[in-house]
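This report refers to the structure that appears directly beneath it.
Only one protein chain is missing from this complex, and each of the others stays in its spot.
Residue numbering begins at 1 within each chain, and the chains themselves are lettered A and B in the order written.
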Amino acid sequence: MIALSVAAVLAVFLLYTSIAGGGTPALKPSQLAGHTGRVSLAGLVVGPVTGDAHGAGLHFRLRDIGSKPGSLLVPVVYTGDLSDQFKVGRHIVVDGTLKNGTFVGVPGSLLTKCPSKYTASSSTKQ
Amino acid sequence: MPELGRAALVVSLGLVVYALVAGAAAALTRRRRLALSARNALIASFGSTLVASAVLATALVRHDFAFTYVASHTSRALPTRYALSAFWGGQEGSLLLWLLVLTGLGALAVWLNRAKARDLIVWVVPVIAGVATFFAFMLVVVASPFATQPPPADGAGLNPSLQNPYMVAHPPLLYLGYVGLTIPFSFAMGALLSGRTDERWIVATRRWTLVAWAALGLGQLLGAHWAYEEVGWGGYYAWDPVENAALMPWLAATAYLHSVMIQEKRGMLKVWNVVLVSLAFGLSLYGTFLTRSGVINSIHSFAQSPLGGWFLGFIVVVTVFSVGLIFYRLPLLKAKTKLESLVSREATFLYNNLLLVALCLTILWGVTWPILSQVVSGESRVVGRPYYDFFLRVFGLPLLLLMGIGPLVAWRRASLRSLGKTFAWPVGVSLVTGVVLIAFGAGSSTPGLIAYTFSAFVLATIALEFARGTRARRALAAEPWLVAFTSLIGRNRRRYGGYIVHAAVVLLAIGVAGSSAYQHVNEARLKPGQTLAVGSYVATYRTLQQTKNANATEVRAVLTVAHDGTSVGTVRAGKNVYTAPAGDVSNEVGIRTNYLTGEDLFVIAEQVYGDGSVDFRIFVKPLVNLIWVAGLVFLLGSLITLWPDAREERRLALRYGELEAASPASS
Partner (left out) sequence: MTVALVLAGLLTVLCVVGVALPYLREPQPASDFLEEPDAAGRRRLALAEERDRALAALKELEFDHRTGTISDDDYRELVGPLRRDAAEALRALDGGGVRPPSAASPGASRTSDDGERAW
């Protein structure tokens, strides 16, 4: 009886994750090319940072976390809430879609990771 | 002094390796003095780890920047209490804390049991030592807290948002929980290794498990409170992998706590219990791995760290060991009693187990999905909040209901007739509550309404239990109501303490339902004089204030707030711009609590512009303060269940005394 219920429960998640689309792809800037749908992009912020996140849009670029300077850069434009921890050199995760070579971020989805251990900051909408 | 620290850790490593090898040898060959020697080694390892910890703590307090660790996590200006809390702020220090708590709890557990259950302890010692060996090895070989460098003028400092009392208490409590689960795990494995089928391991570890479980629960609530006030996005739990890392073992431990009651009373679910305790321990290791390895994207994650591989290896070893041992001893664990009816207290505990484990596995699946999907489809995918919310409702709401049903169903089998009688009143109360709530507009959220109605049901059953118990006690002992009430609880601590803990969980459920399903939020960019309406509140932005102090400039937007037309005072929200670390900005939210209704008005000043206008986001969070009240009730209930009971102790001493007296005593 227990084995049956465990199997039933597992079946429920497997179904849910496959039907509900199994979440959003989590990509690095170097993997982005060719993806047309909404994805979750994680990368390191490269300057210059121009514009206004609460206005026409904040412009910056991202490269792979752990990659060397000079690696592939993806231009990003983001409007919406921005954590105070956001800075050049920090690691961020942002949801969005690649449009005409620029990654357009979903407002409110930008999470800045803490550079050091056990520090936390985020401005995710809940 | 770093040499002393390093040497002390090497001594610790030597001692726990000895305790592991000699302990196992002593258990296999039944050598008494060798077993004592191994036990002494485990106890001594606490001493040497304490010395190492003292070296680190002293260096932190003295701002000795020759220690790389001290320089990376503190600065001269840091107050002593936060300098000390930096002990567990980084990887190496938190590993040392793990080892310290583990050897400390391990030493205490084997010492307290030194005259009882010698045949069990002889196997427990090598298991604890085995776990300690991993951490000691990591500290000596992979991640030493005692690395040195030419001392810089000042250290890097501690992130300002960590400099508050919650963040000082939160990690040690969580560690007490994570590491504390090692004790029941070790005793369970010890019992299996020794081939014992009796309950001594459960009796010996009952309070240990309760303390670890309560600490883990309270630690999470403190973390949620910190996130709510300090990180300030308007929520308290984001289903972040690191948050889930603490929730998963807690859920498994909750299932284990309930399941052992069944083994105690009916001799059933023995296999469940060893599996659950291994799962809880394994998940606390996994949780530590998640937090440190950078393998999963998380706001708490570190850069990819070499620790990850080691942890994963150790988790595999522990899993293979426990699964293998359980399979090997499966014949011993077969129960003599069977489930007689699907409508019985045993059955409700079984459903409870299933739901808790299901929820736990759901979270595990969600956390591990990015890695799994990478392996399966070549592309890493993440699941979002909707996944977790869905399953929290699917499994959590029935769990809530079971909390009310379980205590009132008879053992072995319950007749539907008696069920009808017992539940008539609580069901009635909850239905009436439901109708009243709909009249007040709670119908806007179906899951919220269900949560409220179920909560009313459970609270009614708990109140009923207390009332009926007190009345019966009065009938028996002719005491006045208050005396009857307290002596009822005093004589039945586990039962009524448990009810109080259930009440705490219900309060938590109400608080969570209210502040998520029924919250209001609004945002706008305001110039001084403009207003923003949220729910039944109207906030007017008045002015911007700037104050300079020792380490930061505090920028605050001042708003006056009116609720239902009446003024209720001012709220300040803004930012702190720090001088060290230079340029760091922290979010300072303004919270106005209505103590009567438990509601919070939560104001975030997202962006301050040069012209004095401010982007505000304002939440109205109903009943959110019940969550923190629930923490206090939880603490009270846990203390009551933990409280020593002289009568119970006597009975157990009698039971095991007969055993000891009969077999030739060892010294």
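Here, a contact is a pair of C-beta atoms (placed from the backbone, for glycine too) under 8 Å apart; a residue touches a chain by one contact, two chains touch by 3 or more.
All of these numbers come straight from a predicted model, not from anything done at the bench.
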- What shown chains does the left-out chain touch? B
- From the listed residues B:Val375, B:Leu482, B:Ala550 or B:Leu654, report the one that touches the chain absent from this view. B:Leu654
- Query: Per the definition of touch given earlier, which of B:Arg118, B:Arg385, B:Arg525 or B:Arg572 contacts the omitted chain?
  - Reply: B:Arg118
- Among the options B:Leu96, B:Leu408, B:Ala442 or B:Val501, which residue touches the chain absent from this view? B:Leu408
- Message: Contact with the hidden chain only, please: which chain B residues?
- Response: 1-4, 7-8, 11, 15, 18, 26, 30-37, 40-41, 43-44, 47-48, 51, 118-119, 122, 194, 196-199, 264-267, 408, 410-412, 414-415, 417-418, 421-422, 465, 468-469, 471-473, 475-476, 491-492, 647, 651, 654-659, 661-666
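Quick note on the criterion: only the chains that are shown with their structure count from here on.
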- In their complex, what parts of chain A are in touch with chain B? 2, 5-6, 9-10, 12-13, 16-17, 20, 22-27, 40, 42, 53-54, 65-66, 81-85, 87, 93, 111-114, 116-126
- chain A touches which residues of chain B in the complex? 72, 88-91, 156, 159, 161-162, 171, 227, 231, 233-235, 238, 297-304, 350, 354, 357-358, 361-362, 365, 369-370, 373, 379-387, 390-391, 394, 525, 575, 583-587, 606-607, 615, 617
